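One structure is given below, encoded as structure tokens.
Removed from the display is one protein chain of the complex; every other protein chain stays in position.
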Amino acid sequence: MIIDGCPAQLDVDLDYIQSELDKRKPGQSKITTQRKESDTVKILSGIFEGKTTGTPIAMLIPNEDQRSKDYTHNVDIFRPSHADFTYQVKYGIRDHRGGGRSSARETAARVAAGAIAKLLLKTQGVEIVAHVSSVGKINAPNVEIHSAQEFIDEREKNIVRCADPATAEEMIAYIDAVRKRGDTVGGKVSCYIQNCPVGLGEPVFDKLHADLGKAMLSINAVHGFEYGSGFEGSEMHGSEHNDIFLKNKQGDIVTRTNFSGGIQGGISNGMPIEFKVAFKPVATIMQSQPTVDSQGNEAEISGKGRHDPCVVPRAVPIVEAMAALVIADHWLRNRNSFIEVKG
Amino acid sequence: MIIDGCPAQLDVDLDYIQSELDKRKPGQSKITTQRKESDTVKILSGIFEGKTTGTPIAMLIPNEDQRSKDYTHNVDIFRPSHADFTYQVKYGIRDHRGGGRSSARETAARVAAGAIAKLLLKTQGVEIVAHVSSVGKINAPNVEIHSAQEFIDEREKNIVRCADPATAEEMIAYIDAVRKRGDTVGGKVSCYIQNCPVGLGEPVFDKLHADLGKAMLSINAVHGFEYGSGFEGSEMHGSEHNDIFLKNKQGDIVTRTNFSGGIQGGISNGMPIEFKVAFKPVATIMQSQPTVDSQGNEAEISGKGRHDPCVVPRAVPIVEAMAALVIADHWLRNRNSFIEVKG
Amino acid sequence: MIIDGCPAQLDVDLDYIQSELDKRKPGQSKITTQRKESDTVKILSGIFEGKTTGTPIAMLIPNEDQRSKDYTHNVDIFRPSHADFTYQVKYGIRDHRGGGRSSARETAARVAAGAIAKLLLKTQGVEIVAHVSSVGKINAPNVEIHSAQEFIDEREKNIVRCADPATAEEMIAYIDAVRKRGDTVGGKVSCYIQNCPVGLGEPVFDKLHADLGKAMLSINAVHGFEYGSGFEGSEMHGSEHNDIFLKNKQGDIVTRTNFSGGIQGGISNGMPIEFKVAFKPVATIMQSQPTVDSQGNEAEISGKGRHDPCVVPRAVPIVEAMAALVIADHWLRNRNSFIEVKG
Partner (left out) sequence: MIIDGCPAQLDVDLDYIQSELDKRKPGQSKITTQRKESDTVKILSGIFEGKTTGTPIAMLIPNEDQRSKDYTHNVDIFRPSHADFTYQVKYGIRDHRGGGRSSARETAARVAAGAIAKLLLKTQGVEIVAHVSSVGKINAPNVEIHSAQEFIDEREKNIVRCADPATAEEMIAYIDAVRKRGDTVGGKVSCYIQNCPVGLGEPVFDKLHADLGKAMLSINAVHGFEYGSGFEGSEMHGSEHNDIFLKNKQGDIVTRTNFSGGIQGGISNGMPIEFKVAFKPVATIMQSQPTVDSQGNEAEISGKGRHDPCVVPRAVPIVEAMAALVIADHWLRNRNSFIEVKG
């Protein structure tokens, strides 16, 4: 994985990057895949004496637990709702040992890169936090965020990464039951960006929420994205949806409500940025399913290998990482939005 | 508006482009803004004797009904849930005559460009159709699409652009009532892409649905995007969500269900591509609202000018246009996915 | 023509843009083409009350003197050393009315855009000046530049745009003689960038001189580019070519010589940037030449229309404009080279 364009002189805390990766790695708990990998990151370039130098930052996370034989039964069979069929047609060739770039393993690189983006944003006071807000039909109540660190501490107390302890317990029990019957279930991750400066985002195609949406939809298994009032907002009236401006005690212009989700006209307005991401259930189930082979002949497939019964607990750091990359890019880009007029 | 990268030798039907623009133009009916503009498109370059030449295609849609004085009351006031405040902070300067690039007028260029993308895709048999699937809490039932043209014909029979006639009537009455009390309401547009070839989309960041999502979220007032099973899919189990492959009578590999929405691993699988877009209610209402001026002083604003009570009827051609641009880009890109191995 | 990414709040002097265009326009003197066009620029967007707003700047220069019939004799014939043949094969279609994008007219847009880049750079004290340093085998001596304005004033005193008056006279007489016998001749333009800040340019692919080189080579008729010691530098030894660093009276680190042409490791070092651009002779001559038609049949062509006997006098503003665009881009880009470490 290579990051280009990171400014020089940023302090890089390698332990922090690793701790972020640890939240995504497999084998964390009974409700994640039992594959064991340390996902240890190694920095190849771009950092000298703890600081970025302006050189592209290359990081490598070696694959330690490669069991190609787990996949030999899939050589010529298209797994349902996987990318086997589309890759085969698109490229006319396919490396059957795992999913290649459609493997969730690909997201480790995103988390490592996102950790550096988070460090850059922290120098500006920006904090990005996410948690599991629903599993199947179990929904967490809205959580008020007092401080980013407290929120994370609360969330990390349970293995499903939901900041509401009562809901977390319910979710864990549910995922475990789903896992035992060889099935999987989907869920949602909610993300909050605090202290984002006003002005990030471009007015037309690269609206801040459009780039956040693309980033989220590029994560494996994501089927939906909404920000602010989202899909519910489409049922509201303008008179209730409009966020009224007012001056707060610090003299800043803020809004009374935040149906805009911190973004107006594609540009951050200083209010918390809020969005939600929907993940479909993992396609690999431990049950027998009919399918076809590459010639279209009928075949049968039964899940082997070690897979997640529910992807959202491990998706939390990925959502945060992708959000950080988008915000960092727009922060850099926005530094050229106007020139200082001298004199 | 300029399109670069359109292949040469494409037949361009100027009447078709204009007819697409006519579906977006203001002043169409009692449930759209009463502003009158012909939105007549003029081609400046790139087309010779009815065909594209490979030269960038420049098109101009002059602004005929510019009433700057409609906006003079807004010079120093931030309209709620508009981009006035964010533009002012981002650029330090603002052209107060209308919304600039945050004006919905900007979408006319998208429709004109999208019309050319549609013509390109039609040479490959790809058809893109959308309609209004909900207004406020009024939802249309699922509509089966037999032919793209029939669907469009049905949809164009009513002014709200819903392909279900009974729901359309209900929607129109509702929008009209909302309009009469000076308010606005949101809604949703559903889009279907038929006959899309297998293989479009890139495996990691530029997944087909990620680019579709970004394109939709870049349209004014959009607050959410979902494809295939979408947000509901996050409540399902893998065993019910997986799309089972089978060979159809024509010998093609298809899927029994289509929760994947025609896209697997970010790449089109040949099934219909289906997605839904949520629009918030229009922010300009004909009611008095509190706000602040650029110094943060309290102020009051009451909507003047001529605005839409509900944006979705005019958003239908915009959604189709943006979808066409994304699919056309990926179709061109995919032509280099592999090289033919000779002999 | 559209410029995107220009910062807001820049003062834009429309008269200045027009004066730059006037240096490129046809019909200026007996040694340029006799075509008459005012090349009047019209601003369509991006400027409000004399300042940029951050919106893309669209400018239009209408074609006033379009004489398509001047070109009807060329419909099916490939003019030697023109782009007729390559366009026909590349696109399979060709607009025979003039050269399309291979027409020198295309460079008017570059000059208009470059004028805005120059205005941006002037706010930073950067000055870009060029002149004709050779015509055919007539070479101007090296000119010392005291002030950019003086240099330009001197250059503009003669119609060939050479800052050395004696050489200018010789060049003018030579071009006029060439013109009278229906022939054309090549030449060179030398360009100097004064007060460029240290640090512009990227270390690997986007080296400052690589981007300058590409920009110059993208101008019609350019066949060569060199900077600093250039081709002669390849004949030198390291011991004579190395630019020794020293501290000047102002305390700045400068170099004793400037064989590096103001750029080291692809990055500006604060010394004047110097480069030279070679233009081939104009291909359209007023003499009869053999050629082929699109079927490869032998044909004969004799130049009609109104063309330049030597392109370099009108190329001077184009070279300056392209240099300004490159430097402005790198100046904006460099603002993110490092972050300020607080505390």
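In order of appearance the chains are A, B and C, and numbering begins at 1 in each one.
We take it that a contact is a pair of C-beta atoms (placed from the backbone, for glycine too) under 8 Å apart; a residue touches a chain by one contact, two chains touch by 3 or more.
All of these numbers come straight from a predicted model, not from anything done at the bench.
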item: Option from C:G5, C:G27, C:P56 or C:G199 whose C-beta touches the chain left out; value: C:G199
item: Selected residue (touches chain absent from view) among B:T123, B:N142 or B:N297; value: B:T123
item: Omitted-chain contact residue, chosen from A:P26, A:G54, A:G114 or A:P281; value: A:G54
item: Touch residues of chain B, complete complex, unshown partner; value: 5, 7-11, 54-55, 120, 123, 203, 332, 335-339, 341-342
item: Touch residues of chain C, complete complex, unshown partner; value: 78, 80-83, 85-87, 89-93, 99-102, 106, 134, 136-137, 178, 183-188, 198-199, 201, 203-207, 209-211, 213-215, 217-218, 223-231, 233-239, 241-247, 251, 253, 255, 259-261, 264-269, 278-285, 287, 289-292, 296-298, 334, 337-338
item: Touching residues on chain A - with respect to the absent chain; value: 2, 8-9, 48, 51, 53-55, 87, 90-95, 100-101
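To be clear about the criterion, only the chains that are shown with their structure count from here on.
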item: Same or different residue numbers at the chain A/chain B copy interface, by half rule; value: same
item: Chain nearest the overall Cα centroid; value: B
item: Distance between the centres, which are taken as Cα means, of chain C and chain B, whole angstrom; value: 41
item: Rounded Å distance between chain A and chain B, as computed from the means of their C-alpha atoms; value: 26
item: Shared-contact residues (touching 2 or more other chains) in chain A; value: 203, 337-338
